[in-house]
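Yeah, one chain of the complex is gone here, protein chain that is, but the others are all in their spots.
To keep things simple, chains are lettered A and B as they appear, and every chain counts its residues starting from 1.
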Amino acid sequence: SYPRRAVAAPASLSPSPLTASLQLGDVIEAQQFDRQALNEIFEVAREMEAVERSSHGFRSRVLEGYLMATLFYEPSTRTRLSFEAAMRRLGGEVLTTENAREFSSAAKGETLEDTIRTVEGYSDIIVLRHFESGAARRAAATAEIPVINAGDGPGQHPTQALLDVYTIKREIGRLDGIKLGLVGDLANGRTVRSLAYLIAKYQNIKIYFVSPDVVKMKDDIKEYLTSQGVEWEESSDLLDVASRCDVIYQTRIQKERFGERIDHYEAARGKYIVDKKVLGVLPKHAVIMHPLPRLDEITVDVDSDPRAAYFRQAKNGLYIRMALLKLLLVGH
Amino acid sequence: SYPRRAVAAPASLSPSPLTASLQLGDVIEAQQFDRQALNEIFEVAREMEAVERSSHGFRSRVLEGYLMATLFYEPSTRTRLSFEAAMRRLGGEVLTTENAREFSSAAKGETLEDTIRTVEGYSDIIVLRHFESGAARRAAATAEIPVINAGDGPGQHPTQALLDVYTIKREIGRLDGIKLGLVGDLANGRTVRSLAYLIAKYQNIKIYFVSPDVVKMKDDIKEYLTSQGVEWEESSDLLDVASRCDVIYQTRIQKERFGERIDHYEAARGKYIVDKKVLGVLPKHAVIMHPLPRLDEITVDVDSDPRAAYFRQAKNGLYIRMALLKLLLVGH
Partner (left out) sequence: SYPRRAVAAPASLSPSPLTASLQLGDVIEAQQFDRQALNEIFEVAREMEAVERSSHGFRSRVLEGYLMATLFYEPSTRTRLSFEAAMRRLGGEVLTTENAREFSSAAKGETLEDTIRTVEGYSDIIVLRHFESGAARRAAATAEIPVINAGDGPGQHPTQALLDVYTIKREIGRLDGIKLGLVGDLANGRTVRSLAYLIAKYQNIKIYFVSPDVVKMKDDIKEYLTSQGVEWEESSDLLDVASRCDVIYQTRIQKERFGERIDHYEAARGKYIVDKKVLGVLPKHAVIMHPLPRLDEITVDVDSDPRAAYFRQAKNGLYIRMALLKLLLVGH
């Protein structure tokens, strides 16, 4: 007989911290992962390097027959290509849409929930990019298949946070005892906020904030770090900070945040540049990271230094996304 | 020796009704299918449910090596994803273009026929979405590979019509003797017109039209139904109709059809809503259908009722498209 399964009523399905068995249901926000979950994800990500290396002339069967829908309500080519490459490197298939807004265009006005219910009928996992904070959580509450948040407006971008922490582990060899310099726009960048949040789960962390006055790190993160026993301080001396750190995490000053005050933007933009002078004082084992894209906040002559880790960091996004797809679809 | 095959001159290739052997060449319009052809397509669609269920960890080889081009002259993400999912679930590959107009941009002015001749060199089947009525028939007359009409302007959208009829069969268990309530915009919706056309091929059908005065079902369909021995009547009492029907097929009132007369739109829009009250009188075995997207013509609290069939209906679109792709490319 024909199963008349009713659509589940929207529930306030809040992703719970992962436990030892790593029952990963959805990836919604960086906060959902505890230290043990992070370590398991990183372990799988490490295995993915070998899967990728062996992919030439051989198609992985890990996700054979699985279909991922990339449902993007705003374009983000970088993130989309990374997820699609991850799925394909594991032998899975992809349904792409970069203009998901058309699903629910002005004239039509379909809700996100209805769109999700339709798309989940065509695919096995949904990667959602949306312009509204909280959209990923709403999608996950509706869908009976896994949802990965690929950025929801000013909200979360958890896979970026995971790849940042993974890159530190991969480059430095550990996460406990890390000295981390966060540089640039610390007020607006969700990247640095999520990174500060996640790194606080490790022991003996020291964070230096180096930023123009107009884009200083906000108090909520400072208070959170203090509550977690993380030492932090603000500094205006990038060279001094660079000489003490394991990781310098540079970010782009975002022009669009300054509105009419182009003068403020220009002042902020030129203030802390990672260049050869910074490399000169940076410890030999340390690395420079950046979430990309960069403008000129890291000079091009830094690229050829082995400590310039930002393109390796971008590549680690592939391994992290492969790991998450594998964990969500077939488990460890 | 090199085959200098000439391009076939455009012929008025009219798709003929399918016969027992189901020689399916192109899918251009709902009218091309007779009752026997419909039944064969539905039989294959039913088999596709099992193919889809077994796809995890296993890639179907039914359409291995086949390449489908989705040539969309206007975006229709919903329809495109459904076709692409269908092709992938059968192990086939996809070439996507959502901006096919660029092929023949203003400055360039290539004809549809020339575009089709180029694209057929790259693929094994073309799924065409176009803004002009009759475009699919022109494409099919040109192409030596199969063409599926995925909507051509105010013209036809035959795969929607097929999935609607298939859903009735799947939900109610039969097609003969169905009592069907068509609700909402009956003047402009090509969906309800095609559905009325196809359901008339079955025995003892009764249709109720429930619509605001400004968007009543047009006379051509009424006359056609009468000529086919289908009973129909108009009603303004949705609750009464719902209590008598096997299927309530609700549709969206399309704002764009009302031009300046927003007052007419607002009056029409709120008049017939499927809500808990309708569920209260709807027989236990009956179902609510809707081609989606919906606005508020079905209230969200209806979704959790097992008789809300509209998301299952969307899913049936996948099975119908899988069936058509299989029939067109490798036969039954």
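One rule holds for everything that comes next: a residue touches a chain if its C-beta (ideal position, glycine included) is under 8 Å from a C-beta of that chain, and two chains touch if they have at least 3 such contacts.
This is a predicted model, so every value here is computed, not measured.
Would you mind spotting which of A:Ala187, A:Val214, A:Ile273 or A:Leu292 touches the chain that isn't drawn?
Candidates A:Ala187, A:Val214, A:Ile273 or A:Leu292; residue touching the omitted chain: A:Leu292.
Identify the residue among A:Arg117, A:Arg170 or A:Lys326 that touches the chain left out of the display.
A:Arg170
Given the contact definition stated above, which residue among A:Leu24, A:Met289 or A:Ala308 touches the chain not shown here?
Only one listed residue reaches the unshown chain, and that is A:Ala308.
Would you write out the residues of chain A that touch the absent chain, in ascending order?
Where chain A meets the chain not shown: residues 55-60, 75-78, 80-82, 84-85, 88-89, 96, 98, 170-171, 173, 252, 254-256, 292-295, 303-309, 311-312, 314-315, 318.
In the full complex, which residues of chain B touch the absent chain?
2, 4-9, 61, 64-67, 69, 93, 95-97, 99-100, 102-104, 107-110, 114-115, 117-119, 121-124, 330
In this section, only the chains that are shown with their structure count from here on.
Measuring centre to centre with CA averages, how many angstrom lie between chain A and chain B?
Computed from C-alpha means, the inter-chain centre distance equals 40 Å.
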